[in-house]
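Left out: one protein chain. Kept in place: all the others.
Now for chain A:
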Amino acid sequence: MARHISAGGKPGKPPPRAASQGRFMAPRRESGRSWPVAVWELRRIVRFPALWGFLAVCLLLNSWALLASVSGWRADVDYAIEVTQRLGTTVDDRFVARLEAEPASVERDELMQYVQSALGPGYEGWDPIAAGDRYAAKLNEQGHPHLALQMQLKARWVQSRARHLTAVGADDDFLAGRISTVLHGAAATLMQTILLESMILGSLIVLHAVGGDWFHRMTPLICASRTGRRTVTCRLAVGIGCALAAYAVLGAGFLAVWVLAFRIPGLWGANVSSRMFGVTTDAGLQPFITWADFSVGGYLCASLGLGMLFVLAFALFAGTLGLLLRSVLAAFGGVMAFGAAGLVAMMFVHDALAYQLLGIQPMYALANANLWFSDMHMHAVVPWQETIVMLISTAYCAIALVVARRAYSRKDLT
């Protein structure tokens, strides 16, 4: 029955794979429907109990943290609601006059003082060119004349934006009165928290999807099946999708609590670049000048959108390490190390050029979450820098994953 073949073997390395589409459905051997492999993979993730526990704890903690952080300002929030209902949402001369006529109270006096002092009457007294020159001087001191020139160029773009915002009356929106900065700070802090939670949870989801097979010793069975190593493509897609869905849940929870807690009339439609809100920088108190016109609602949604890129970048990176390393723990450690290194760089690097170069990674966005879509002062040299950095980071993480996936197709599974 058996005989030895004496000749005829071809040398070598594995021949090119047959062209096979990256289908998520198991290839059909028989006519008729078969239960898609993707559904099985989704089910496996959804039945991961730690996922739901983590989400529930995060939602509860985030809601509590947000409400606790502004609980001390409840009286101001309530007064802001009253004021906007009676006086409107535009801080002009008429508003100021009517506020003066309001019954005397501590809240009225504090609001009057804030309205009259916050960045002055619109942006007219504010000089972005001077601020740009101060940043440029610091960059020249550090020996980066090219960055200094770029910073001065950016200052001219900021000036153009400031003129536009003045023309459309954006700087006169009431926002939340004197607690506008507090609310923005709370939102930015919560955004950073959600990003970190999603980064951790998203990475764990992707690693569970991709790396769990090594843990359960299922890899030989799966890779020897008809679907074979294409299963991992399906798992990556499902895992990354679930990571983004988890982030969406956390983001929706954040928005829901915010909407319920701060029903200040006109807040959601007010421009975030109002003079009621400023940012403290090396050049003193500066207005929050964004590169596009953003309402508060629009800004939050845009932030959540950028946050999704952040989560996607880490999910892609986790998938890459999940394919390259057999140990889920080692892969997770690698993801956390990448994040930690990036964050440390953003916190402790003082040289401007090094900061910009080391900032081409997702943690740049996290570290500057309170300044997204604005001129970002010394932390950015071009408009939309946080968005550009996130797009580049996502792109190189995606490329890394593609390379790892191709390597996996040709890898000996010992």
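Some observations on this one:
Rule of thumb we're sticking to: a residue touches a chain if its C-beta (ideal position, glycine included) is under 8 Å from a C-beta of that chain, and two chains touch if they have at least 3 such contacts; residues count from 1.
The rule is short, and it goes like this: contacts and distances are computed from a predicted model.
Per the UniProt record, the chain missing from the shown structure is "ABC transporter, ATP-binding protein", taken from the list "Molybdopterin dehydrogenase", "ABC transporter, ATP-binding protein", "Cell shape-determining protein MreC" or "Phosphoenolpyruvate-protein phosphotransferase". Screening A:112, A:223 or A:283 for touch with the missing chain picks out A:223. Looking at chain A, the residues touching the absent chain are 1-18, 20, 26-37, 40, 44, 47, 213, 216-228, 230-231, 410, 412-414.
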